[in-house]
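Okay, handing you the structure first.
Note that this complex is displayed minus one protein chain, with the remaining chains in position.
All chains are identified by letter, namely A and B, in their written order; residue positions are counted from 1 within each chain.
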Amino acid sequence: MSAHAYKKKNPIWDWLTTVDHKKIGILYLASGAFFFLIGGLEAILLRVQLLYPEFNFVGAETFNQLLTMHGTTMIFLAAMPLIFGFMNAIIPLQIGARDVAFPFLNSLGFWLFSAGGILLNLGWFMGGAADAGWTGYAPLSTTSPGNGVDFYVLGLQVSGIGTLIGGINFLVTIINMRAPGMTFMRMPLFTWSSFITSGLILFAFPALTIGLALLMFDRLFGTQFFAAEAGGNPIIYEHLFWIFGHPEVYILVLPAFGMFSEIIATFARKRLFGYSAMVFATALIGFLGFMVWVHHMFTVGLGPIANSIFAVATMLIAVPTGVKIFNWLFTMWGGKVSFPTANLFAVGFIPSFVLGGMTGVMLSVPPADYQYHDSYFVVAHFHYVIVGGVVFGLFAGMYYWWPKIFGTMLNEVLGKLHFWLFFIGFHLTFFPMHFLGLMGMPRRVYTYLSGQSLDEANFAATIGAFLMGLATIIMVWNIIQTAVKGKKAGNDPWDGRTLEWAISSPAPEYNFAQTPLVRGLDAWWLEKRASNKAMVPAEPLDDIHMPDASILPFLLSLGFFIASLAAIFANWTIAIGGLGVVALAMILRSVIDYHGYHIHKEDLPDEGGEDK
Amino acid sequence: MAHHEGTETLSEHDQSHLDIHHKIAHEKEFKQQIVSFAMMIFLTMIAFVAVASDAISDAFTVVFIMILAGIQLVFQLYMFMHLSHKGHQYPAWGIFFGVFVAATAVIALMGMIW
């Protein structure tokens, strides 16, 4: 069967059936980038609508749809897959593994996510997209006319299953697949934070699954969960959504924190300051993340006791986050700091995120929250956290790991232009929003009146959005340029510290010809200090076992896609047919044996050739 | 390290020696399982009787049957699902963090609504 590996594969079939974590990572990154561009376009349209008071660019109805889809797309279809893309592409390399624990499920997770993402956006072409806000609060969502919210509910449900599968996969991968010597306290911070994030996914997403399922039942089958007139209770939806929704914030930002920890240490040419404190702070943030969700619901009227408990828990989170901020600063302190684009984004993140953190503490005080609630102050806050934290992290990670993923270097001049335009545009857009909120401008409303001192700040915000758009175009141009005629990258272009830099760029199909022996934190850095040109192998050279490719994940996701689309239009015959495809794929998976195949050691390239 | 656990092969002597131990262990386990099962049936019956009879107050009954359910949970996890056996540290983490989040969610949905 080993001939299999060297057979010329049809590229389309190869990408549809691949179970290679590096290729799945690229699939995640590409589709995440695609949805990021769509979500960005939606944001630009929103900002044009708000350029002038009482402006009529897209109108109220389209504004509601754009607003809902911008939030939903950015969180679920851009940020999540981009993070999963980096986790897939990097984590197995960082822990010295040949693969993830469940290659088949990994591929299934990706295809379910993409089926859900396409389903969500189909609403635009089939009678209007969702318009009940990214939170989909009942009863607005249960009574919203048309099919828009149905696309939201089923699209998120399908992609959510994919995310849950991905979370379990990375938990098991990190626990079971680490190379010899790679103890937990020697794991790179990106792996650590992704580990915690995977745990959060596992325990947070089921609450969303139930919230969405009940919403779907209310809309499609006439149940009464959230219908107050039949004894239902819409507050239940809010709880379910935020029991998921608050951990989701940490699901997004913790991997970004991990990326910053590695990038800042690499470009300060110093070991990360306070490694164990960083690990502990990450775990603590993850744990506390489950006990603060009610701060999204302070104005619901749950009473002073509930509000106080959750206010205190929310304030507590500032402590481990502060620990991290100081550790990053101390890592740079006394280091030989250089500023390629990756580090510019990492360093630019610190003050931006701190601003978002400060407004977060302001919002955690319930009486004050009654003033800020549903105003642009909240919009400013969460964009400072999510753009300033997550998006900066994803950009930093992109410039840092691009050579390892694709084997070429992104252009640094264009990269720096990207950073500065984005950084300035970001602050120009969102800083004025604090004041807009304090002056009383409500969020999610499609226009405002003139003569209320809101004009200038809104104008500035829109100009800032244009700058971010321009920055993104430059980034896309940079990517195209690099794809066409990018400079080839060496194995270790940044003089890195972790295991992924010890192998060729891009990594071979089997990652490590011989599983490496890890002798400490920053394993590759240690070997380089000891003048070793490669990692010490932990096993003799032998045949390498590889998993079989399979089309079943794609088929299974297609079945879910068909079933969901048919359910939206209440065509139950086709819906059952779609579920039949799902069942068939599962039965085939169960009946066919997947034993994998071997790459023979004689066919491996010479180890010495890797050293450039 | 994680790659190689449990893949070592035993000599035949060790193997048969182990088998005797296994047999004794299994007989012991068999008895334990029967006792656990009998306990669970017993606890279930008590719960049903407590509800069916009017002898005890309603508020107390609710607390009492919840405690009984909790004991049954422990039996299932530790006796039937072998959570106390070697190599179950991570599964235990997974289940108990799940139970923690679950408890938070139930308390919220029960008590923090209006």
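Note that a contact is a pair of C-beta atoms (placed from the backbone, for glycine too) under 8 Å apart; a residue touches a chain by one contact, two chains touch by 3 or more.
The rule we apply is simple: contacts and distances are computed from a predicted model.
*Asks:* Which of the following names does UniProt give to the chain that is not shown: "Acyl-CoA/acyl-ACP dehydrogenase", "Carbohydrate ABC transporter membrane protein 2 (CUT1 family)", "YeeE/YedE family protein" or "Cytochrome (Ubi)quinol oxidase subunit III"?
*Replies:* "Cytochrome (Ubi)quinol oxidase subunit III"
*Asks:* Of the residues A:Phe63, A:Trp134, A:Phe151 or A:Phe225, I need the one that contacts the missing chain.
*Replies:* A:Phe225
*Asks:* What is the set of chain B residues that contact the non-displayed chain in the whole complex?
*Replies:* 2-3, 5-7, 12, 15-16, 18-19, 22-23, 26, 29-30, 33, 37, 40-41, 44, 47-48, 51-52, 58, 61-62, 65-66, 68-69, 72-73, 76-77, 79-81, 87, 90-91, 94-95, 97-99, 101-103, 105-110, 113
*Asks:* Kindly note down the residues of chain A that lie in touch with the hidden chain.
*Replies:* Those residues of chain A that touch the unshown chain are 101-102, 164, 168-169, 171-172, 175-177, 202-207, 209-211, 213-214, 217, 221-225, 227, 230-233, 236, 239-240, 243, 587, 590-591, 593.
In this section, only the chains that are shown with their structure count from here on.
*Asks:* Taking each chain's centre as its mean C-alpha position, how far apart are chain A and chain B in Å?
*Replies:* Distance between chain centres: 36 Å.
*Asks:* Over in the complex, which chain B residues touch chain A? Could you list them?
*Replies:* It comes out as residues 1-4, 90, 94, 97-98, 100-101, 104-105, 108-109, 112-114.
*Asks:* Would you pull the chain A residues touching chain B in the complex into a rising list?
*Replies:* It comes out as residues 175-182, 199, 202-204, 207, 233, 235-236, 239-240, 243, 290-291, 294, 300-302, 306, 515.
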